[in-house]
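With one protein chain held back, the other chains of the complex are shown just where they sit.
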Amino acid sequence: MLSYIGRRLIQLVPVLLGMVFIVFMMIRAIPGSPAQIILGQQATPEAIAAMNAKLGLDQPWFTQFFKYLAGILQGDLGESMRTRLPVADEIWPHLAATIELAFFAIIIAIIIGINAGIISAWFQNSWFDYIAMVLALVGVSMPIFWLGLLGQWVFAIEFSWLPTTGREQVRDPVHAITNLYIIDTLLQGRFDQLWQVMRHLILPGIALATIPMAIIARMTRSSMLEVMRSDYIRTARAKGQKMFWVVYKHAFKNAVIPILTVIGLQMGMLLGGAILTETIFAWPGIGRYIYDAINFRDYPVIQSSILVIAFIFVMINLIVDLLYGLIDSRIKYD
Amino acid sequence: MSELTPKMDGNIEVKLEKTAGPWREAWRNFRKSKAAVAGMIIIIFFILLALFGPLIAKEGVNEQFAPDRFHPPSAEYWLGTDDFGRDILSRIIHGSRISLSVGFLSVIASVIVGSFLGIIAGYYGRWTDTIISRIFDIMLAFPSILLAIAIVSVLGPGLENALIAIAIINVPNFGRLIRSKVLSIKEDEYITAAKAIGMKDARILFSHILPNSMAPVIVQGTLAVATAILEAAALGFLGLGAEAPQPEWGKMLADSKAYLQSAPWTMIFPGLSIMLTVLGFNLMGDGLRDALDPKMKS
């Protein structure tokens, strides 16, 4: 197992280097002169030279690339042109907001998706199966931003049940410790605030959860169907074991690998979907951070945020692969 | 299946047998799936809408008529009007052109580029394969919408740039697919045979490998059109794709945000159009997969 992890980590090195390279080249791919675009047409030649030096465009690209890489390895993500603060300092609160939202969404997606899939497989061709699978099909095709708007319209505007924007009660802001507000409010014992934080999570969380939920439900169903046809399950049933235990324990255990793979893939996808959800719900996460940075042409922020998300994405995929191996071996010895 | 005779002239016969039969059978399978047929009908509907709709709904795409702002759906304006008094139905009809062309064009572009790279990687192997495969790995290491946003932020917003970005992010999917196909076919008897009788690389590629990769490419392509339409709409929604006054569905949705309460129809119909088209391509893609390539079934 250890040597497998080691091998996987070594394999990752060229991919990570390539990612850094692509992100590094972004600014050089801008048509025209980036410094000019940032500073404007009437910038003085001195200002442009200074900006070029700041962006590292005054040096050959390979020199600059290694400098950039060295900086990143030391945790230097550049400096925001908008706030003139290090991106590394600014990024965490945004990233934390996104992580909280994404976790909330994936948990909803897993709980509802897996159960819906199991029940659908259990009662194959029942009305529940049909409705669930039609909903799942629609869910897969759902533009997340439309779903967000629909949710806002129905739950926040027409019925005023849920807050429309933000992640906390503005008049009673959460005192940030970790910036993961669920944890922060728990640490401070502020259950009233925790309740508010949860309320703010619901709409964006469900919007973000829909697509992975649909995919997980479909995958669970097809994987379960295959397992339930196997002799092993038939035997268990013939032995007169309770159907509930047969389904949820024996069958599910054997169907779990493809489901896990899909969940892992979807967790990565959530990071992409978060950008859209965050714009609709004014969620102060990394997606909105990037969105604002694009409007400001704040390239260091765009570059570093993309790099950080991609890094997390790769890591999630790695963890999923490793878990896969782990569960696989256990099943073999079971 | 591969009762290949080493005679040259037997080649054509074999090919016919290999293609015509399975295609017809696939169609029979496809027809059996209600969902797939429903998907196909939806797609045909939107294609017809894109082709002929603008001829009928000539007026009112970008024409503003202030006195009729925020007309709810009625006999005169079937889907209502927007904040400029523009007819939403005709904007959706014209918008179908934009969405479908972005979907098809970007996927065609990614198929061409992806196939080219995939074939080179698979057929020539060695370091070419290593380099190309690594590039694919790296590109797939980014969440796709994020990569699209990055590309557009570099190229600048606009529909053309959105199309380019979407085409680029889909390249590695097709590249990988073709590469694996090429690898599996390469060792087939009839390719070895063709090589043995001295067929040129190019000819082998075009007469054997490409036709044999058609089925999965069609399946993957149909599904990719769905995501491409979704991604184009997402970019339009973020203000990075289509620009005013283009009647692009995602952009229309973004414009409706301010009127959720007073004029929800400005939000409902563009979103519904996106959802339906994407659903159509997803259904048809699933159906095609089951029909053409049962092995791909997940």
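Letters A and B name the chains as they come in the text, with residue numbers starting at 1 for each one.
In this text, a residue touches a chain if its C-beta (ideal position, glycine included) is under 8 Å from a C-beta of that chain, and two chains touch if they have at least 3 such contacts.
Following the convention adopted for this analysis, contacts and distances are computed from a predicted model.
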| item | value |
| --- | --- |
| Among "Glycine--tRNA ligase beta subunit", "ABC transporter substrate-binding protein", "3-isopropylmalate dehydratase large subunit 2" or "NADH-quinone oxidoreductase subunit F", UniProt-listed name of the chain not shown | "ABC transporter substrate-binding protein" |
| Residue of A:Y4, A:F123, A:F191 or A:W245 touching the missing chain in the full complex | A:F123 |
| Residue, one of A:G78, A:P284 or A:P300, that touches the chain absent here | A:P284 |
| Positions on chain B where the hidden chain makes contact | 62-64, 66, 69, 83-84, 239, 243-245, 257-262 |
| Residues from chain A at the interface with the omitted partner, ascending | 40-43, 82-84, 115, 119, 122-123, 126, 128, 155-157, 159-166, 169-173, 192, 196, 199, 202, 243-244, 282, 284, 288, 292, 295-297 |
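By definition in this document, only the chains that are shown with their structure count from here on.
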| item | value |
| --- | --- |
| Residues of chain B touching chain A in the complex | 35, 134-135, 137-139, 141-146, 149-150, 153-156, 226, 230, 233-234, 237-238, 240, 250, 253, 256-257, 260-261, 264, 267-268, 270-271, 274-275, 278-279, 282-283, 298 |
| Touch list for chain A against partner chain B, complex | 14-15, 18-19, 22-23, 26-27, 29-31, 137-138, 140-146, 149-150, 152-153, 157-158, 219, 222, 258, 268-269, 271-273, 275-276, 279-280, 290-291, 294, 302, 306, 309-310, 313-314, 317 |
